[in-house]
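Complex shown without one protein chain; remaining protein chains in place.
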Amino acid sequence: MSEVKSRPKWGRLAVVPEAAAHLVCAEGVGLDAVAEAFGDHDAAQAAATVLLAGPTTAAQAGLTGTRVLSHPSRATAFTAFHAHLDRAKMGTAIYLAGSESFLNAASAIAEAHGVVREALQGEHRGARTRRVQCVHCKGIMEAVAVSPIVCSHCGVHLMVRDHYSRRLGAFMGVVVDAEAPGVLPQALRL
Amino acid sequence: MRALQYTVRVSEAEAVTPRVRRLRLVAADGTALPPVSAGAHTVVSIDTGERVIRNAYSLTAPSLSGGAYEIAVLRTPESRGGSAFIHERLREGDSLTLSAPANFFPVNRRARHHVLVAGGIGITPIAAMAEEIFRLGASFELHYAVRSAHDGAFCRELAARFGGRLHLYCGERQERLQVQAVLPNQPLGTHLYVCGPERMIEAVLADARAAGWPNANLHAERFVAPAGGEPFSLFLRRSQRSVTVGADESVLEAIERIGVEAPHLCRGGACGECITAVSHADGTLDHRDHFLSAAERDAGEHVMICVSRLKGRELVLDL
Partner (left out) sequence: MFLDLERPTDAFFRTETFRDDYSFANSEAAIRRFPFPFDRDAYMYAVNIEQHMPGPAKSATEFPIDIDEHYVAEMIDREKVLAEDPLRCQSLPHMITAEWDLLELLMTAMARDYPAWFSLTCDGDRWHWINRPLGLDQRFTFGDTATLPFGPMEYITRQCQGDFCLLDQRQDNLWMDAGLVTTQADWSLDFDLGMNFIEWHGPVPLAHEMGVFERALKFLLNLQLGRPIRRLNWTMTVNPRLDTSPENYHRWGIDRTTVTPENVGDKVHLRVELQALWRLPRSNAIVFSIRCYLIKMREVVSVPKWARRLHRVLRDLPEELADYKGLTNYRATTVDWLSRHDDGAPTSPGFTPD
């Protein structure tokens, strides 16, 4: 797939040394990335809050100096993420780690709270599934692995376009067979 | 591209302090001047009789209905003659030429809270921003450092308008603006704006970065008045013209003096519009702009002719 101009580029998490506080939102194996980044930084660990979606993993052993708050699902972790962002102060560094669809959704939340892009880090761990919005019915699909797919809301066959909205935290899904109904290209993994 | 020009008349001129003169400017043809956004500036052409000096001034206090503009001019000892002329010779009723306002120091309208910091005459764009944010009903605080109560051109007006949102620091009374004390408890999504002496700007920005503020949340009026220097020779390769850049004029002003058109906009080294290729420099380029990166300065291939100069004998430009 060609480079998507609007698609966020995720890298490796690195502790921001001058940050007064660190707010982390991670899902599943994303916690490994957090442990690797914060492992050797005792001071940063002490100033960090980690919101974890899903059960804790072995990686938590590397984060003994940190408060890791475990939430039962992505949705509940995001409720907490909203609340922490609401009361966070300037000088707080924000970190995300998890699957691509998790990063899509979490970064849209941070953006809505006025976090500028340079203050937001993300590391991709786990599934390469993406969040996709059907442009026709506006329904969001949380974890799309292949294209084309059937829209789970309206049933239209969608191709995932190389176009990403940070506000929505989603790629655009557009009907694939509009000009040749029923003729579908072979599904490819994203 | 040249900015649109307005001919204006000085409708009021008032000494706000011994060193600051405030001018109210109305369109000479009686029409309303367009409204402006806070942080905008205009370039004023001052015809001293001997020559034309063009200085950029921030527009104070935006008026939603538009109509008139106000600028406040500090008398500077290192003046090239512009501020001295405005203080000594300009009278109510006199005409001036203005460029259409442009804004390189805009308010970030998505901010959750605004921290405004001004030192001395740097209050002019900052006061305009405070007024605009106040009218929008958004959250802000204003920190203003002055040398003496006497010097604070706008202290009384600001205090009356903004009450407890104004924090005044008077050097004479040993009050120091400690920006480190202001930074820690600002909500995520706050933007900080600073205008004042260069040293103050650098200190505020350094403190904010050290406190973990991202650059995107920090804004400074990076405006520099074209200051003078030693004269040098200038040759324009394409138009095959030579001119000597005088001690108290800019390269751009020297070029305009001999009638050659060069693209420009802000005249303050901020916008990048006047970037010009250097064909040859017999001497060292004296970069004074805020546009070129350190690497571009070192490369020496381009120069911003509105503020930068040459220390040396001759500069050859691709103009």
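Points to keep in mind about this one:
Chains here go by letter, A and B, matching the order in which they are written, and residues are numbered from 1 within each.
Throughout what follows, contacts are C-beta pairs under 8 Å (C-beta built on N, C-alpha and C of every residue); 3 or more make two chains touch, one makes a residue touch a chain.
Keep in mind the model is a prediction, meaning the values are calculated, not measured.
Touch with the chain omitted from the figure is made, among A:Ala143, A:Val174 or A:Leu190, by A:Val174.
Touching the chain that is not shown, out of B:Ala216, B:Ile258 or B:Ala299: B:Ala216 (per the contact rule at the top). The chain not shown here touches subunit B at positions 1, 3-4, 34-37, 39-40, 62, 64-66, 100-103, 106, 108-110, 136, 216, 265, 271-273. Annotation for subunit A: contacts to the undisplayed chain at residues 4-6, 111, 116, 133, 135-136, 138, 156, 161-168, 172, 174-175, 178-181.
Everything below uses one rule, namely that only the chains that are shown with their structure count from here on.
Distance between chain centres (mean CA atoms), subunit A to subunit B: 42 Å. Against subunit B, the residues of subunit A that register as touching in their complex are 16, 18-20, 85, 87-93, 113-119. Note for the complex: subunit B touches subunit A at residues 110-112, 183-190, 209-217.
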